[in-house]
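Dropping a structure here in structure tokens format, bear with me for questions.
One chain of protein is taken out of this complex; the other chains stay put.
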């Protein structure tokens, strides 16, 4: 099926992007004033000790040489060694990536479900109370800072109702699910507001569209008109919106991981930035870039599958 | 006429406007439809034809509309009072609808076949395989050549004509007693239009359907209907048997409608027939525009890996000469390359090979000078009046901008000139303040013409500039062109579907088919004595307002 | 019995004791590794650890340790060779962040038998014994490090302490289980310990409140009163060696004048900081040596809060309308609160403090470069001996007296002398003098001492830290 040919060439197109990201990260993290040695040594840092650590990690080499080593390592599938954790960055990332990916996936799924439910409710009751309620909730929802929302959910569901774990990430499947509900919900509540708005608009539009009229004119009940015709047609623009938001979403998990103590890549990244763990920042940036591209690719595949007209 | 299957009495529909008096959209319309009858519903744009039909199945286009009064008797049942659930079995099952614009009414993300089987499964309670078999049969019946395969294809994979047929198929799949066809052929060229009308007639014969056919083309009505009803401003002003109504219309509007039908010989035409047209070729040695062997190719889709798969040759080796002061028509079916040729001439689409010469400068010679000259001395009127105008600018701003950029008249004189231009196209001066969205199609079209005239062009290319208009407005615009030709020595290249208009307006006609120019000559020659078989088919497909001149003969249905 | 789950803010970065200076790591090291000499609960006395006893030679340069019969978690005996190896490693290894402290060791080797360790020093060193108690000097298995390599050892350490590493989920938790081969195994009541990292303070507290954790450390001051009200919880405050102080850059303009610094000291209402920032849980500090630590000067000079007088003094010193650049550590709630308070207090004395919030890695650079006038820092002891902090703060070392650029040769000499003075009484006198002089010079401004605060569920007993921060989990009981 040549409509899906982009799956083949997209990765090739992505190579220069990856190259760009490697340079940007590399230069950026080194432009930040401050020193990784400071974090290792705490308040006991002395100039000699700092110099010692710099030379150990090759940070005293010229920038271009460091970059050369970085790229060379990449070709060997390595990303250097973490200054803070003293192990190979790739290995470090691999131990931390699962919770983040799972969190992103569950939040996306959840926000889509919420958005579809809310938007359908609103659109099918267009102009009535349910519609206004959904609009108020979804516009106001954008305004809640996720870290505040997260804490409120914890206080409500974990402390007061004692239904769900407060924080962390589980081991077994059931455990993971239990741990992921609140953080995913927190992200989903923010993300779904954006989606709901767009989806509701598309559905209202769809219910008025000729497609819906045509379906009604052949005697289809409203339920069929909505779910078989209006809904599939309104999903297409929403998928695109979702894809554009993926980068933001991955960025947004950082705060959520911190609130819910999820040992993911976001927390790793923030700590790495603050402690100037250059190799880790570089590595995580590269991995997240790849993840973003992958998710975008999936979104494109879904779009193509959902709308036979789309060619990429 | 036997007992009517559908009897409408005093149907009144109003539109409630927030903060305004309700507007009467349908005013006491009473109409009967007999079994197996074809009723033609004609009338000017906005008269309520579509609304009437949608009211029959209670699918009003706006929440603010309501049925104020009246009865819609389908057998024993009054649809005006029926419950919403009760309507479910009426819609589709008893009254089927074919919508004016198949592109927007077909679900783009559902295969054609599934849209057909949906009705079959719902109304006839067939299981999936049975519905599929049945749907394939219907697809074959409405003229799909390979229904097994096409069952799984999506609407966008079909041409306009095919989509219209699919739409008919969808309506038929519910096996209705009454079929409402709302302008089923407006967007199509005559050959396809003829096929579709023929198809409807065949189905009526086979199934004993009653049909309401909405159109603004009296020719179509004359060819297909048993009875005619004429609407104007929400009222049914006249109805009666076809022949009687066409022969002796009562209402003055019906008379205008019939009188302005392009297939009626116009005075200009008569004159042309008497005095043979001046031979421009002889009088001038050099043509104003010369098109030599132009090819335009478009890269096909999906060629990012380098392979040029399926490139489209939209214009193939077209050659053409136009003399100053001449009106030349280009006709041909949809997709034959008319617009592409026009754009290529004006340098708006790059040409693949060949040459265009305009008043001495040529594209191959000095492209820079050629384009500069073209931009100053030619103008184009675009097919779609709404899309051709910048929606954010008022008509006045738009005209002033052109004048300013052209820089031929001093800044201070611009407002006066804008006024003159509006006068020229017979738009009131107050239109300078209006934006396209607040204007009707015909007004937009005239604004577009005014913009073209602002350039003070020697050549105007008008691309289907009348297709969207109803006949009365059409006639106005054609008059404008004629006047301008006389007054300003304008040269006009006129592209149209509607052969009748071309015949009426143009000195010479060029016929295109699949990117090639298959025939050209004076209007008289081409219309009276076409040599090319394609041209002959095209001309025969023109529906004549005379019901006794029948539609495209059955034998020709296979071609085109 | 049972497994104790403890929530903390940070994450463990390594199990190689010589490669980190962070408390988060140190506090776990002392669960997993034993040291030759330990600091007791009071934080003032050294007591035997793996070394059952020790003797010092006449000249004070040779220490002979008698190791007790103890085993690593893999069952192999802990020998003098292992101890010598561990000491050499922290001194010599290029990855060691502590080598300078241990440069005083000349040789470390096995004595007459495998349980005798002989350490020869290059010079006299009063703090040497105390430095052996630091978690960095934990005893590792030589065979283990050599056969696995240091990196692998750090992932899978062979324990010499009460617990051994069962699993380390990076970024999440460190799971320890009881080490059956620990020489004091009988003392250990817990089956295991989990150190769980929960960066958000609220979440960490809520975990304990919801009963999903047994304990949490780094309880924010603001939460203490509320948590104390919960009958299910016990809030523990342990004396710590933490002191928060305001660094002054002596090289910047008017700050070079002692009177100006004095005026600043008087312009600051420390009690208000204690009340507002620590919610009354801290205590006003008057000396750089923390209260409860060795040689603390209980009668240190206390300059009373007097903004009017301060203003006057500034005017007298020709420094009225002083504008100062105050570097604040971003992301540190307490630092930011102090900054907000100080800004207003200084304003009352006519001093404008421009806050400049930067993240800690960067602020350190600015302090070293002298790009600041004021900045709040804190220090917690790693060793019980005051020498470590004193050297950094007043020893005129390469850090320019903790970036203050304070200069006083008399103090400098005293610090060096005190390091080699083996008579405790004389040493104490020296430290008293150091404290007096430094305070008089206003080398920096002492702000407050604060306790370590932790919260536990009611069923947990004996969960406490000594002033250096070490947890005595071998004594903790979970009912």
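Miscellaneous remarks
Letters A, B and C mark the chains as written, and numbering starts fresh at 1 in each.
Note that in this section a contact is a pair of C-beta atoms (placed from the backbone, for glycine too) under 8 Å apart; a residue touches a chain by one contact, two chains touch by 3 or more.
The working rule: contacts and distances are computed from a predicted model.
From the set "Nickel ABC transporter permease", "Pyruvate ferredoxin oxidoreductase", "Hydrogenase isoenzymes formation protein HypC" or "Dihydroorotate dehydrogenase electron transfer subunit", the protein name that UniProt assigns to the chain left out of the figure is "Nickel ABC transporter permease".
Considering the entire complex, the omitted chain makes contact with A, B, C.
In the complete complex, the residue from C:52, C:184, C:251 or C:336 that touches the missing chain is C:336.
Touch with the chain that is not drawn comes from one residue among C:38, C:91, C:223 or C:291, which is C:223. Touch with the chain that is not drawn comes from one residue among C:359, C:421 or C:474, which is C:359. Against the chain not shown here, chain A presents residues 14, 16-17, 20-21, 24-25, 28-29, 31-34, 136, 139-140, 142-148, 151, 155, 194, 197, 200-201, 204-205, 244, 247-248, 250-252, 254-255, 258, 266, 269-270, 273-274, 281, 284-285, 288-290, 292-293. For chain C, the residues touching the chain absent from view are 201-202, 205-206, 220, 222-223, 225-226, 272, 275-276, 328, 330-333, 336-337, 339-341, 343-344, 355-359, 362. Although one chain is not displayed, its contacts with chain B can still be listed: residues 18, 343, 346, 348, 372, 375-376, 378-380, 382-384, 387-392, 401-402, 405-406, 435, 437-438, 448, 451, 455.
Note that only the chains that are shown with their structure count from here on.
In terms of inter-chain touching, the protein chains here are arranged end to end in an open line.
When chain pairs are compared by their number of contacting C-beta pairs, A-C comes first.
Compared with chain B, the chain whose C-alpha mean position is the greatest distance off is C.
Each chain gets a centre from its C-alpha atoms; the one nearest the centre of all protein C-alpha atoms is A.
Chain B and chain C have Cα centroids separated by 86 Å. The centroid of the Cα atoms in chain A and the matching centroid in chain C are 38 Å apart. Interface residues of chain B, counted against chain A in their complex, comprise 54, 57, 59, 61, 63, 87-93, 96-97, 99, 101, 104-111, 118-119, 122-123, 154, 156-157, 167, 170-171, 173-174, 301-302, 304-305. Contact residues on chain A toward chain C in their complex (touch as defined above): 32-36, 38-49, 52-53, 56, 84-87, 92, 95-96, 147, 151, 154-155, 158-159, 162, 165-169, 258-261, 263-264, 267-268, 271, 274-276. Residue ranges of chain C in contact with chain A, taken from their complex: 11, 13-14, 16, 19-23, 94-95, 97, 100, 151, 154-155, 169-173, 196-200, 202-204, 206-207, 209-210, 212, 331, 359-362, 364-366, 368, 377-379, 382, 392, 397-399.
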